[in-house]
Structure formats: structure tokens, C-alpha cells
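Yeah, one chain of the complex is gone here, protein chain that is, but the others are all in their spots.
All chains are identified by letter, namely A and B, in their written order; residue positions are counted from 1 within each chain.
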Amino acid sequence: MSNIPGKRKGLGLFLLGIFCLVSVAAAAYAGDPTGAETLKKAPGSPVDYVWVLLCAFLVMFMQPGFALVEAGFCRAKNAINLMMKNLMDFVVGSLAFFAVGYALMMGKDWHTVIGISGWFLHGDSYDVHTYLIWIFQVVFAATAATIVSGAVAERIKFPVYLFYSAIISAFIYPVYGHWVWGGGWLSKLPLGVGALDFAGSGIVHAMGGFIGLAGAMALGPRIGKYDEKGRVKPLVGHNIPMAALGVFILWFGWFGFNPGSTLSAHELRISVIAVNTNLAAAAGALAALIFIKLKLGNWDLGMTLNGALAGLVGITAPCAWVEAWAAVLIGLIAGVLACLNVLLLDKLQIDDPVGAVSVHGINGIWGLISVGLFADGTYGNYTTKAPFVTGLFYGGGAGQLIAQLISAAVCIAWAFIMGWITFRIAKVLFSGIRVSPEEEAEGLDYGEHGANAYPDFIVSSYMQR
Amino acid sequence: MSNIPGKRKGLGLFLLGIFCLVSVAAAAYAGDPTGAETLKKAPGSPVDYVWVLLCAFLVMFMQPGFALVEAGFCRAKNAINLMMKNLMDFVVGSLAFFAVGYALMMGKDWHTVIGISGWFLHGDSYDVHTYLIWIFQVVFAATAATIVSGAVAERIKFPVYLFYSAIISAFIYPVYGHWVWGGGWLSKLPLGVGALDFAGSGIVHAMGGFIGLAGAMALGPRIGKYDEKGRVKPLVGHNIPMAALGVFILWFGWFGFNPGSTLSAHELRISVIAVNTNLAAAAGALAALIFIKLKLGNWDLGMTLNGALAGLVGITAPCAWVEAWAAVLIGLIAGVLACLNVLLLDKLQIDDPVGAVSVHGINGIWGLISVGLFADGTYGNYTTKAPFVTGLFYGGGAGQLIAQLISAAVCIAWAFIMGWITFRIAKVLFSGIRVSPEEEAEGLDYGEHGANAYPDFIVSSYMQR
Partner (left out) sequence: MSNIPGKRKGLGLFLLGIFCLVSVAAAAYAGDPTGAETLKKAPGSPVDYVWVLLCAFLVMFMQPGFALVEAGFCRAKNAINLMMKNLMDFVVGSLAFFAVGYALMMGKDWHTVIGISGWFLHGDSYDVHTYLIWIFQVVFAATAATIVSGAVAERIKFPVYLFYSAIISAFIYPVYGHWVWGGGWLSKLPLGVGALDFAGSGIVHAMGGFIGLAGAMALGPRIGKYDEKGRVKPLVGHNIPMAALGVFILWFGWFGFNPGSTLSAHELRISVIAVNTNLAAAAGALAALIFIKLKLGNWDLGMTLNGALAGLVGITAPCAWVEAWAAVLIGLIAGVLACLNVLLLDKLQIDDPVGAVSVHGINGIWGLISVGLFADGTYGNYTTKAPFVTGLFYGGGAGQLIAQLISAAVCIAWAFIMGWITFRIAKVLFSGIRVSPEEEAEGLDYGEHGANAYPDFIVSSYMQR
């Protein structure tokens, strides 16, 4: 063996190491990695797998939706940076959720506080059902992370972005997620049937929105957004059709987000969920269109798009428990709330470039609350035999509503505080979280990525400094 | 109670009102909102629900496809307006179809003329199966409305657009739809097995195309499209790759449109439908590519894209009843028809900016006719036990063909006349349906929406005045 050159020896040892690792691992399987056992036990499961997987894929497709909305609503000089961020939060989020996040959120519950199994999807977790739940959950985790991106756009350092994305997907998101979806204490509140959030108005959207608020406040407004008298100088987006395409994609992807959250196709209620999702989006868009027309006199596309998203965020928690007309009403209110909050944030001089706080934060909370108001008592869960949910307007009393309010308060507090701490730590680790004023003026594309998004076009970004 | 301030009192009354409304409503349920009953009766239905829903989502995704085609083939100065229109026809269409359209089209039949139940999806209609059919139908209704958009592009007033979109989705589309799909008189013609339209060549595409023709004629051509001698001055699209992306998305979405129209996954014929859809699209594109190359000498992308769409429109009615080679033939003819009609419309000086009439109108009719020619007698409907359909070339006699021709004539007449009346009414209601020549020259983005689609780029739209 002594005549093997060092490199090949190294390779040999490396391969041997993998071999040992694998041998140990192989012995540990207690799940059903093949799927044959699961199929025998539940012969009807293929349609559930098909449903959950295809819905997960639709939710994954929301990633470019967010990317296009953000890049379109920001300036050309930051377009590469924004696409990169929206790519990397999914990349980093996938790996962080694989290693840690999933176990914390959906692993074996420990005293209703946290999950503690399923690290690296290894051992007993090498199982078709566990992998199924993982792929559905990871796209939700990544959505929470990507929402933050909009609030910190056009001024955050790229490495800081990678850092906080990992923290969100590995820790902040999974913990609150466990409390509601993983068998944690909020889901066990002795009010109504415990705190509910069907597809994540709170868990995903308010979470992302309020971490985003912490980020926007930690960073401060972009140069030029507010003049010395506090008046808003709009920094207009460089490609509005791109942003519109993004919203269409998000609307499309939301049909995976909400109906897929039954986690079973045997819940035929999926059709009601799809209808509610669509109607709330339409109502949100219409409300925003009319609100802004009355307020500012224009048929404004940007706010109408945000209105559609607001409706979608609002219906996400209640989508399974309400009737179509209630979905319309929830969407209408969401559209107006988004508009009002955009105006409010500008008054407070909090610069949220693409309205992440207004669309996802505020309406995530509205979605949680609306469950306690509009749940009509017609739906529990056929598969899990979960109890039917009845809100205030249908004679269910205030119990469910209070549970929802508690969950909403916890969500806001956890998201904002953890977000704030994360950005504080990042400030130390990366000697500041914001790019230099020169780089901000020149654009992050050049400063962080050494590239130009549109080199063949004559671009006049500097006019928007 | 007297010390409650007015505002809170108002809110209290509002909540009380909703409570009463809801209480009445709750008593009225006779459907199956949970889905549990339906599942018990039809344990195989989950796969049908999954199929219909996912296909509906794909069809919904055609909305951005249409938006991109239209915006890409028009000028930069109208890009926001075109995205806005394609967003709002889906928004308005969803709400109008929710309130009225669905009931007229798919509600309980009244003397084969009209449907009369299902308003607001309320009462007995709060049912998983009704909601399932609704979500599949609403995306078709919105498609019909959005097709019109292309024909009236770059010169229609935005509020007029909102108005006629509502009329189409609430009334024009549902009525003819009822006659063919809702159990109306055309479906009961004593010729062949009654008029047929598998996925809507006529109901959706010809309908949209001929309403569009009425709109294009009512508006007149865009400034500069024809010179005083009637020669065409092309007003070229501002972003051809965007239009190409739109066509790819439409092709993708059409796989929901056609195969999904079985409304059941137990019809394994869905695979044949998918193949036919794909081959007709390919054949249409190839035919248009070659036709224009021979005619004009260029490998023209715009017409090739329209050729693909033409093939898709043409196969939409016959897709379930023909063999693959017939799909190729139907597509080839459709591609050529689209090209010929584009040339014809320009001779007539009817300005149809993105070819809506040529692609959807003419080929919608061609699709209806081709059923009567190529239906090969191998397929009825397994679920509904509908009879097998045989066209002229397969020895089925002329009966089916005549039924198709009658349906086609009715479609054209209804679409064009109702479209014409709608635009007449709009002319009165909105004091004209066309923007001012100044606004048209400057672009509708500025005039209607007070915005610029591409503020960071140097745009030279004025060169295309």
C-alpha cells in the first residue's frame, strides 16, 4: 500500500469513511423508505401523495413569483441582487430546514415546546411519509424567509442575507410553526379547538412580515426615500409587467399553498378551499383598485397587485372553514388593510420597498383573526376527525376568536423580537448589515455581484438615486 | 347602551347584521360542504377532485400567458395597461361569475334556455362538488373575457374594459355556455348526438374572438395602423421574448384546459386528449412558420407563435374524439387559417392588435366543425355513458356536422351581436369607449394609470406613434 500516492490514499480513506458512515446508517432504518409497507397499510394513499406533492411543487413555484415581484418593484441596478437573494433563500432554507428546521418543527414533540427528531431526514425519518411532509413543509419555510427579502431590499449586505435566511429556516420559523402545526402549546389552548391556522396566514406570512418589519427598521430607509421633511419620494420599480407576472405566479402557486394544506385528497373540501382562495384574491384586488382610485385618482397597478396578494394572505388561515361569500368579504377587507398600512408605514418613515409588512404582516394577522369570526361550523377534518370549527358570527362564542388573538400576538412578538435579535447579531458578525451609501447609489448588482442585469440596454437608474 | 359612541354602535349593528344573515344562511344548507357524504357515496372521487382542481389551476395560469402575449405584442407605452386589463378581467370575471354567471350557465336548467340556481354559491350550492365545478368553470369564463382584450388593445378606456368584462362573465358567455354545456337546446339538437364542444373551441375561444371582433370594429383601428391608402403600417410589439413566454405558458395551461374537461380522471382517455393537444399545437406552429416563410420570406416568430395557439384552439373542441394523426391535420389547417385571416382582417382594415379574432375566433369555429368531420367513433364518456361520436369521415353521416355548423352559427351571431350591443351601451354610459388621440399617442400607461412600465430604461415608443 505504501506506493499509493497521497492523493489516491486520501480518496481511499474518504471513500472508506463514507462506507462506514453508510453502514451504520443503513442499520438504523425503521421507517418505510420504499413505500411498500405504507401502501399495504393505506391502499388509498397514492392519490394523497400525488395531491400533496403537486401542491408542494406549486408552492415551490411561488419562489420565482416573489422574485419577480420584488425585482420588478425595485430598480434595475439591483435586479441581479434581488433574483440572487430569492434564489439563495430557497437554497439556504432547503439545506437549513433539512438539517435542523424540520426536526424542530415537525419532529417528536417535547413538552409542547419543540420537536426533537428527524435531523437530516436520517434514520427513522428515511420514510416515504416523512419525506412527503418534509417537501411540503420546506416550501412553506422558504416562503416565510423570502417574504422578509422584500422589506430589506436594495440595501442589505448579501452575506447578511444568507445568514438571516438560515436562521429563519432553521430556527425562528420552525419554533412558532411547532407551536401551531407541530402539536405545540398554541394548538392546545383550551379555547375553541385551540389556535388554528389552516395554511399559514400567521405561521408563514405574518411571520415573514414581522421579521421583515424588524429588518426594515434595523436597516433604515433607502437613501432618497424620504426627504428631510419626511415626505415620500417614490423610488419606482423598473419593470412593472415583471412584477405583475410575479403576482400571477403567486396566485397560481397559492392554489397549492391553501388546498394542499389538507395534506390529503380524501378531504373533498379541497374544492371549497380553492374557490375561497380565488375569490379572496379577486376581492382584495378589486378593493385595492377602488380604494386607491378614490384616494389618489389613478387606476394603480402596483397597489392592485398588492391587493390581490393581500386577499390571498388573508384567506390563507380561514380558507378551509368559511363559505364563499365570507371569502369575498375577508378579501375585500384585506385589500383595504394593505393600502392603509402602506400609507401608515410611510408616515412612520419605515421603508418597506415592496410592501411585505403591509401585505404579509398585517393581513397574516387579519387571516388569523378572521378564523375566529367567520368559521361556519361545517368543517372539521374527515381524515383526522378533528372537531368542527365555529367562529363568533356563527354562534361559536368568543373562544376561538380569543385563541386566534393569542396566537396572533405570540406570532407578532416572536417574529419581531427574534428578527430584531438576528439583525443585531448580524450587525456584529458582519460589521454592519447595510451596504455603503456609494454601493447603494451605484446599485448592489455591481457592488455585490460585479455584474449588470441588462448590459445591452441603456439604463438610467442613476436618475432614481 | 346610550353611552356607546356612534362608531361602535355602527360596528355593533354591522356585526349583528352579519350574524343574522349568517344564521339564516346556515339553516339553508342542503349540499355537502364537508365532502364526507360525497366521499362515502363515491369513494373513488378524490382522484377526480385532484385532477379537476389541478387542471383548473393550470387553466388559471393561462391568464398571465394571455397577459404576456398581449403586452409583448403591443408597445411599451401600454404595457401596464395591458397587464392591468388581464389582471382585472380575471378579478371582475371571478366575482361576476360567482354572483350571477355560474347560476345562469350551470344552474338548474329552465326550458333548455338558461340556468336558474347557484347564485353566490350559496344555500344548496355550498357543496364540494358544486364548488369543484365552479372553480373549473370560472377559469374558462375568464379566458373568454381575456381573449377580447387582445382585440381592443391600446385604445380602449379602462373603465369600459371593467364594464364589458363583467357583462361577458356574468351574461354573454354563460348563456351560450348553458346552451351547449349546461343542458340547453344546442346540446339537445336531434342531429348526431347534439352539438358538441369538448373543451370550448366555440364556447370559450370563438365566443371571445367574435366579441373581440365587435370590439375592434366598434373602436376602429389604432392611430397609424393604416395609412390613407389602406396600407398596413406594422405597430410592432415591444418585447417579443415576453410574448413567446406567454405562448409557452398558454401551451402549458392548455394541458389543463383540454384533458381536464373530462371532469373525471376515471376517463383514461385523458392521455389521448393530452397527446392530441400537443400535436395540434406543434402542427399549427409548423404550418404557420412555413406559410409565412413562403409568403413573406422570413422565419417569423410572431406568426409561428400564433400558429401554435391556432392549433390549440382548433383541437379544443375535437380533442377527445379524434386520433393523433387527425389532431396533426386539424392543427396544420388551423395554423394556415390563422395566417390567412390575419391578412384578410388587414385588407378589411379591422385592427386586431394581437390576432385574437384570427387565432381564437376563426379557429374556434374550425374546431367546432372538425368534430363533425374527424370524430372517429371510439369515444363516448365512460362516466356519464354518453354516446360515442362519429363524424363524416368515419361514416357517421352528416348529422353531427350539421349540429356543429348550427352551433357555430349561433356562437358567431350571439357573440358578435351581444358584443356589439355591449359596446354600444358602454359608449353611452362612459361617453365613448376610446381614449383621446393624445392619450393614445402618449400611451395608456400614463393616461389611465399615471405610471411608466419601465422607468429605468430609455424607451422610444414615440417612434411608433
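Quick note on the criterion: a contact is a pair of C-beta atoms (placed from the backbone, for glycine too) under 8 Å apart; a residue touches a chain by one contact, two chains touch by 3 or more.
Small disclaimer: the values here were computed from a predicted structure and weren't measured.
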Residue of B:Pro159, B:Gly377 or B:Gly450 touching the missing chain in the full complex: B:Gly377
Residue among B:Ala56, B:Val328 or B:Ala415 touching the omitted chain: B:Val328
Candidate in contact with the missing chain, chosen from B:Ala36, B:Val113, B:Ile240 or B:Leu340: B:Ile240
Selected residue (touches chain absent from view) among B:Val47, B:Ala99 or B:Ile116: B:Val47
Absent-chain contact - pick from B:Met60, B:Leu95 or B:Ala285: B:Ala285
Chain B, residues in touch with the chain not shown (by the definition above): 44, 47-48, 50-51, 54, 58, 75-77, 236-241, 244-245, 247-249, 251-252, 255-256, 259, 265-272, 274-275, 278-279, 281-283, 285-286, 289, 297-302, 304-305, 308, 323-325, 328, 376-380, 382, 393-395, 454, 457-461, 463-464
Where the unshown chain meets chain A, residue by residue: 15, 18-19, 22-23, 25-26, 29, 33-36, 38-39, 45-47, 49-50, 53-54, 56-57, 60-61, 63-64, 67-68, 71, 79-80, 82-84, 87-88, 90-92, 94-95, 98, 120-122, 126, 128-129, 131-132, 134-135, 138, 158, 242, 448-458
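We take it that only the chains that are shown with their structure count from here on.
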Geometric centre distance via CA averages, chain B-chain A, whole Å: 32
